[in-house]
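With one protein chain withheld, the remaining protein chains of the complex are depicted in position.
Letters A, B and C name the chains as they come in the text, with residue numbers starting at 1 for each one.
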């Protein structure tokens, strides 16, 4: 099966997810600068999620460059990833509107963790479909960055109940790790 | 006529449908876990619909791999399918917000039934356009799974007035039948 | 310049327009069938607009099959069309929520008229760009159906103040005229 429609559909869904988050920034009443103050935490959480989803899109784009073909299992692994990503706008809005209080911050981390797990499952499904000696298998290797990210997300979910700011700093660290698109794939290309 | 823009347009519409459903998950007031409780049925109905629309997209993707060309009748049969799919977010929200009570569950089944009928019409339109000896005609064969699904949906709409849980279990059964993308097409490819 | 991104962008915008209209169907309170009654006129106006936008997409799809190249003027003529189409969800919602009363019905016709004019301008811009002897110029010919549609829309806007039902029947007639995708282009292909 060809991969192009899977790419097009994923691009569509990710484009919508990244854009509808901005609908949480509701037009405030009044026209002086102070009415924007309550929107600052919402804008900050929007920026954090925008970067995370941008990273997912970049890596999805990179990974599928070395994908040769897809099958039914890949289609579902991809839809599973899109499902968790589609919940990001909800947790982003909830976290922003509650000024980064502990439970929303933990739930935000949980959704990021599930998205990262779904991405790992998708990459394993692709590797299984292409074989152990394929370019994609070589490119992933031991998936060091992926494992660190999962560890940081799990820690962040737990530590949110100590201090949400620790968790938020972990989310920023994961973003920083991944902001450079997947070199492993650029190398093998 | 070429099929690629029909695929792109359908991908766009289905991507939007699958994503705007999540807007029903409205940011709750308050920051403790208990405020999420009322959202659980909405999340469950979102998951059910996400899987159903995912199945439609998977099968649409599969079916159009063996499509050679389209005509005006195919364009309208496809738009007719998209029309019914576009009503799924509405019935999903209504069913979730009313905790799966009987009438919303029946209406949900009715929209799924109409979508399944529209998919059947689309496949027949494509078969008619390609001829009885075409790959697509061979791939569909007697459309056993399609007929079972229609039967289950009709039963579910009626049985919702006995118990909505019977209907919901039928919707899950149909999803389970189709979760493996259309083998008939993979076979002939 | 290549035409493929213009097609992709138009597909995206039209896919969003046709789908966000359904957001006007707001989840009603209560779970018995009677709460759906106020939604019937909204559903009917949604169906009317869905068919109209479906027609625009079909004809856009047909017309661009014979387009060889685009220029700046074509890009703007296309954006101009998308602008008027983007107002259809607004007038659809307003007409539906006011049960087809005269002013909303007239405004609905005005937006359809402007969309039809924009489509005419787009086709003339394309003909000018391709030359008088091009396939697209031959395919359009005297644009008989286009002129009838414009006449019916103008009449409908005026007659809405006599009876909105006359106007609505005119909108249905225009849809019926165009429901068969542009034969002129299928002929020359």
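The rule is short, and it goes like this: a contact is a pair of C-beta atoms (placed from the backbone, for glycine too) under 8 Å apart; a residue touches a chain by one contact, two chains touch by 3 or more.
Fair warning: this is a prediction, and the values are worked out from it, not measured in the lab.
Across C:28, C:54, C:89 or C:146, the single residue that touches the chain missing here is C:89.
Residue-level contact of chain A with the missing chain is found at 7-8, 11-12, 14-16, 18-20, 22-23, 25, 27-28, 30-33, 36, 47, 50, 54, 57-58, 61-62, 64-65, 179-181, 186, 189.
Remark: the residues of chain C touching the chain excluded from display are 1-2, 5-6, 8-9, 12-13, 15-17, 20, 23-24, 71-72, 75-76, 79, 82-83, 86-87, 89-90, 93-94, 97-98, 101-104, 107.
Here, only the chains that are shown with their structure count from here on.
Interface of chain B with chain C: the two copies contact each other largely through different residue positions, with under half of all numbers used appearing on both sides. Computed from the mean C-alpha positions, the centre of chain B lies at a distance of 26 Å from the centre of chain C. Among the residues of chain A, those touching two or more other chains are numbered 12.
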